[in-house]
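Shown here: the complex without one of its protein chains, the others still in place.
Labels run A and B following the written order; every chain starts at residue 1.
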Amino acid sequence: MSSAQIEIQLIAVVVAAACALPGVFLVLRRTAMMSDAISHAILFGIVIAFFVTEDLTSPFLVVAATLTGVLTVSLVELLNRSRLVKEDAAIGLVFPVLFSIGVILVSRYAGDIHLDTDAVLLGELAFAPFDRFELFGYDIGPRSLYLMGGIMLINLAFIIFFFKELKLATFDAGLAAALGFTPWMIHYALMSLVSVTAVGAFNAVGSILVVALMIAPPATAYLITDKLSRMITLSVVIGVISAIAGYWVAHWLDVSIAGSMASLTGIVFLLAFLLAPERGMVAIARRRFRQKWEFAQTMLAIHLFSHEDQPEADRECRFDHMDEHMRWNEDFSEKVVGRAEENDILRREGEYLRLTDHGRDLARTAMIK
Amino acid sequence: MDLGAVFHNLIFDYTLRTVALGSAVLGLVSGSLGTFAVLRRQSLLGDSVSHTALPGIALAFLLTGSKAPLVMIIGAAVAGWGGTLLVISIVRQSRIKMDSALGMILSVFFGFGLVLLTFIQKRPDARQAGLEKFLFGQATALMERDVIVMAILGALVLIIVGLFWKEFKLLSFDREFGSSMGLSMHRAEILLTTILVIAIVIGLQTVGVVLMSAMVVAPAAAARQWTDRLGLMVVLAAIFGAVAGVGGAVISSLTERLPTGPTIVLCISGIVIISMLFAGNRGLFWNRLRRRRSRKKLALEAVLLDMYELARQHGDREHGHPLTTLQAMSFRPGSVSHTLQVLEEKGWVLVNSAGEWSLSADGYKAAEKQAAAMEAKR
Partner (left out) sequence: MNDKPLAVEVTDMTVAYREKPVLWDIDLEVPTGILLAIVGPNGAGKSTLIKSILGLVKPAAGQVLIYGRPYEDQRSLVGYVPQRGSVDWDFPTSVLDVVMMGRYGALGWVRRPGKKEKSVALEALEKVGMTDFVGRQISQLSGGQQQRVFLARALVQDASVYFMDEPFQGVDARTERAIIGLLQELRSAGKTVIVVHHDLQTVPEYFDWVMLLNVRRIASGPVAEVFNEANLRLAYGGRVAFKSHGPEGDISVIETGGRG
């Protein structure tokens, strides 16, 4: 591996970690789409800052982007509160305007300078190593690495310091407000972090990858664990793995690195969706399968129990009645009755099914909720 | 800017005519379909479908080698549909919520689309520069054949909306009731989603992936401010969309280096803002005006009645009272002096040389009527 390759992967790792951290809360607080909105809207702030400083690498860009992020959130809130449009529409109205203004400004006034809307959306990680950070005349590495590293640390610090508040505001906004933690401040703080992260990453990976890295790894983690701290750690790990794997796939196929990483986050999510221990499709199917038989036997027991001493018992407790009333086909009915007999729930007496005492107990317990 | 020249060009200049027509179709169709998306709280679905369409476009090219508009559109539609299905099944089968599912699918699919694009870029027969225009929209690259395809598909979509109008209305308003009557709301939803996907996809060439969501949401949001009737809302949304489309096309043609897509979006956003401020019932501007008017009216009545009260107490209408007395009686003392001036202009109060206020004969009568009316309301 060349040093450039190592650096690229380092940057990718740092970006992934930096994104996963606020992403966890975006997913939990159901504000995931704000990441999409903000990462597009910050083009506006970046362009304005660029016009002022004429320097693509100025820290002022970060400030401007953060302000734009806050602006986006405020405008969405404003629209919401006016009650003229619904919440989802508000988001879809605000960011295209900001993005459009940004694109127009770029086309009109910055056309010949390297501020390219492509770059904003798509980034190009391959070029990141060429942009060096010099300290006292020493080249100590790619600029993006330090920038994103710093942002990652800020995100981490925020989460650590405000862990209690974040947890409370996310899971019980009412209680949080009653205790004096203003949830809306948390909301704005989070959105600011999202903005900072997005602008930091845009040069290297573009806004689309930022969205993917902020949402997919946390969503994956959400399928695996219930504990917040574990979800955070897991998100970072998953993000990092996706990023590195994505890089190597891109390297092998010679395609867009950012696109490849985004795709990998999706693949990892898919794997979890299918295979996660309790919540994966496979696990659920297996559980349903097992429960289906238990469930069917219990249903049968309850059915027999409630009709046992009734006048219509003769009709209701017959075997050939089962498929009619339980909507079971004959095959299934046979199997269920067979298992029920094995489990000592009932006995077949010719055409009739009689509950055993054990069967009656089962029915009784099942009916108590 | 010579308006005459503009109109002349609209008809005779191939590029402007094509772009304007294409944008008009885009606005018409996405505006009308967007109405249903917005009403069903699926505004961001437009964003999602636009982004998920990208790999579909790339794959369509990879598989067929053709960049014919219909091929692109079919590829985009299939991918857009697939993405939507995935979103729905993720939400249904797991604890992942709608917003996360949307954001995830759109970014992952888009990323995959990028992979495909860069893959195509390397091929010897890569004329894929045509594909990239879907990303940001390149209205100026629209050709007549593109517009014709858009128009046909758009017309088809609108006919379906007309045919199944009551089913879509039912689906959007009270889906369960519709089901209970035996009308398959499931089928209606599939149909509606399909034509929504088509509507979004035909616009991608013009405004690009990122901005398409605005063309779905904004016309409908604007239209809602003006009417309470679904039919009119759809028509207005279509009109707003078309106006923004043509307007954007014209403006960007007249100005150098002004890309069409964003200009169209700014036009429709402008329409939205104007609608929110000024439209009939809900317009913020009128609301504020109305509120101020009623506040003024209330202030007037209050002071009038206070003076009536004083006149009755003293048994003498012409007895003058200083401003401070009236201010003390009022809930909003700051406004009393202004209100008195208005009353004076009306001829209902008089002020003497000592600066004391009293009711005129007319004012007294007016106050009497006012008091009687208030009693009746109780």
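Observations on the structure shown:
Quick note on the criterion: contacts are C-beta pairs under 8 Å (C-beta built on N, C-alpha and C of every residue); 3 or more make two chains touch, one makes a residue touch a chain.
In this text the structure is predicted, and so the values were computed from the model without any measurement.
From the options B:233, B:279 or B:340, the residue with contact to the chain not on display is B:233.
The residue touching the chain not shown here, chosen from B:20, B:104, B:170 or B:340, is B:170. The omitted chain makes contact with just one of the residues B:121, B:179 or B:194: B:179. Those residues of chain A that touch the chain absent from the view are 287-288, 291, 295, 299, 302-303, 306, 325-328, 366-367, 369.
Chain B residues in contact with the hidden partner, per the touch definition given at the top, are 39, 163-167, 169-170, 172-174, 176-183, 224, 227-230, 233.
Here, only the chains that are shown with their structure count from here on.
Averaged C-alpha coordinates give centres for chain A and chain B that are 29 Å from one another. The touching residues of chain A, counted against chain B in their complex, run 26-27, 30-33, 35-36, 40, 82, 84-86, 88-89, 91-93, 96-97, 99-101, 103-104, 107-108, 111, 117-118, 121-122, 208-209, 211-212, 214-216, 218-219, 222-223, 250, 253-256, 258-263, 265-266, 269, 273, 279, 281, 284. On chain B, the positions that touch chain A within their shared complex are 38, 41-44, 46-47, 51, 90, 93-97, 99-119, 122, 135-136, 210-211, 213-214, 216-218, 220-221, 224-225, 256-259, 261-263, 265-266, 269, 272, 276, 282, 284.
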